[in-house]
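All protein chains but one are shown in place.
Chain naming follows the written order as A and B, and within any one chain the residues start at number 1.
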Amino acid sequence: MIEIKNIYKKFGKLEVLNDVNLSFKKGECIALIGPNGCGKTTLIKSILGMVIPSKGDILFNEKSILKEFKYREQIGYMPQIGRYPDYMTVGQIIEMIKKIRNSDQVLDEDLVHAFQLEKIVDKQMRTLSGGTTQKVSATLAFLFNPEVLILDEPTAGLDPLASEILKEKIIKEKEKGKLILITSHLLSELDDLITQIIYMQDGTVHFHQSIAGLLESTNEQKISKAIAKILKNKSNEQNH
Amino acid sequence: MKKLLYIFLFFSSFLHAHVIEVGANKPVKSIKKAISLAKIGDTILVHKGVYREGNIVIDKRIVFLGKGYPVLDGQKKYEVLSIKADSVVVQGFKVIKSGYASLEDPCAIKVYNKSHVVIQNNILDDNFFGIYIQNGKNCLIKNNTIVAYGKEEQQIGNGIHCWKSENLQIIANTISGHRDGIYFEFVTNSVIWRNISTNNIRYGLHFMFSNDDAYITNIFKNNGAGVAVMFTKNVKMFNNYFEENWGDGAYGLFLKEITDSYIIGNKFSKNTSGIHMEGTNRIRIEKNVFEANGWAMKIQASCVDNEIVNNNFIGNTFDMGTNGSLVLNKFNTNYWDKYEGYDLDKNGVGDVPYHPLSLFAVLVENNPSAMLLFRSFMITLLDKSEKVLPSITPDNFIDNSPLMHSLPL
């Protein structure tokens, strides 16, 4: 569904993405992991068209997204840190996005109810805590029933209860056959969600494997341990 | 008026003065013939029609009347009417197309060295000169409409041209399209009253070496260079309107070498310069209104002992302009709309003096192109700081008792 072809991105002299090639298919739930500053968010923003790659191309349903915008109708995006106009209320934000999208699709308001956003509809965004803001971001991402969900650190800042609600929602959507892309650095949280894993470092993809394949090749039970093992091997190779 | 005239004519016939009628179906067909037939004191009554008789000379004391504005056509070749007798009356003619642009200045009507001539209620159209009084005395020029279509100064003469004359009355004429509307040179003890002089190529009124005259309640509008009064003393200029004289070197009133005169109760409106003064001494400028002029007054350094009192200065771009720093003129109790002082004792007179000369006016005098920057923020700042601490503008250029409210003029 999404194909990333030889993407490069430089911010000034800093190379953030360096020849990234990836492809994602429907029904997959992909974890994008890696240390801080490895280019995860830049990659996601490239897919969303917020960052324009210096080189390379990104295909969405086999069409280039460069200078396109319509494809974003099929993406729900939950940013790492949601930033909203300070003086708008929760209700106004949701209303505004509805107006902008102007879609006649049936809205998916599961999360509105699950997070009990009805209670804070009249609160201004600047008065909300980080966690509550994340709830709004999550709700907006799922609201329009998109084919692709891009979630940047979705559970960071959420309380365990909300985190659990979100996870359940993700699983539910995955089962509907949607493509879900999650970045996170807390691997344990993702164990029961993901089907594939991508590890990035210094702007390049270290590996891209299915969970089953990963566990098999490393003879480990847990994803985190499997990854640790791979990384260890790699660093050993480099040292030799 | 006409009835009175006929009654007068009726009675005059008893005084053995005859009326000779001229017209297409009258016994006398030609004006020249009628004049030759006429005796002193007779009346020649010319009926409606077009008369092309070249130069008509009136050399007898007669009354020359037109009925229904008969046309005297000079065919662009001749001086139309030459008056060479005293006490001639010319009335009710339409005089057109005098000869033009030659050495002898051909006119519609010219008076040669005579007195008590009356020229009234005529229409003069498309002539080189309109009415020309040469060395005349006690003449009356009244209610004439004088129109020409001049385009260049050299190609057209003056509307009413008076030279070396005295005791003239120029009353209620309307003049347009000539070089100068009214021209006075060496004319004394005369009055110019209720005339309207507009759209002339050079001056509405041109006034030189003419002492002891008055011009009162005239309108001078939209003339090439306004009104010029030069080399003269004892002129009285009362209640005139000077309007819309626009252009480089155009003035409402241009004064040069004038002494001991009065400018009272006039209105100067929308002129590039309201009054421009050079070498002008002992003039009293009082109760005038200066409104929406580029410069209300330009007083050159050669002017001494003039008094400018009780005038209204309203909505002028600049109130004053000057080329020097020496100020020997008095300003007192004028109303300046740009005055920003206060009046704590409520006596109607501002408590701080007013400096009518702005820094920018001085800058523009030195460098006219700076006009481009007028009303820019920077110039406003400069002007304000100059008002607080005068450094370039002469500090005795001052009205010590500016009025808080405009005078009812």
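Criterion: a residue touches a chain if its C-beta (ideal position, glycine included) is under 8 Å from a C-beta of that chain, and two chains touch if they have at least 3 such contacts.
Keep this in mind: contacts and distances are computed from a predicted model.
In the listed set "Pyruvate carboxylase", "3-methyl-2-oxobutanoate dehydrogenase subunit VorB", "NADH-quinone oxidoreductase subunit H" or "Cu-processing system permease protein", the entry agreeing with the UniProt name of the missing subunit chain is "Cu-processing system permease protein". The chain not shown here makes contact, within the complete complex, with A, B. Residue B:S273 is the one among B:T43, B:N223 or B:S273 that touches the chain not shown.
Among A:N36, A:N102, A:N219 or A:N236, the one in contact with the hidden chain is A:N102.
Residue B:W295 is the one among B:Y215, B:W295, B:F331 or B:Y354 that touches the chain missing from this view. Seen from chain B, the chain kept out of the figure touches residues 246-250, 270-273, 292-295, 314-318, 337, 364, 366-380. Although one chain is not displayed, chain A still touches it through residues 11, 45, 48-52, 69-73, 75, 77, 79, 83-88, 96-97, 99-102.
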